[in-house]
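Just one protein chain is left out here, and the rest sit where they should.
After this line comes chain A, so read on.
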């Protein structure tokens, strides 16, 4: 019997990644919305519009901070990881 579990079935730990951005208005958020929704691996995302850092918060099991930074900066917005 095959006892080896494929990687996708292994239990994965959910991670919260947070970034400082310049996603300030509803329009900015609307702008990156398709990207966030269509990227496999992003389970939940939101932007804290009421706070001064415009924090982008992402829940993912396997994406790395660099992946998100690459995605967002490619659309022309600022995105840097908030220090832990």
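The rule is short, and it goes like this: a residue touches a chain if its C-beta (ideal position, glycine included) is under 8 Å from a C-beta of that chain, and two chains touch if they have at least 3 such contacts; residues count from 1.
By definition in this document, contacts and distances are computed from a predicted model.
The listed choices are "Sugar ABC transporter permease", "Extracellular solute-binding protein", "TetR/AcrR family transcriptional regulator" or "Imidazole glycerol phosphate synthase subunit HisF"; the UniProt protein name belonging to the chain that is not shown reads "TetR/AcrR family transcriptional regulator". Across the interface with the omitted chain, chain A contributes residues 13, 15-16, 18, 46-53, 55, 57, 81-84.
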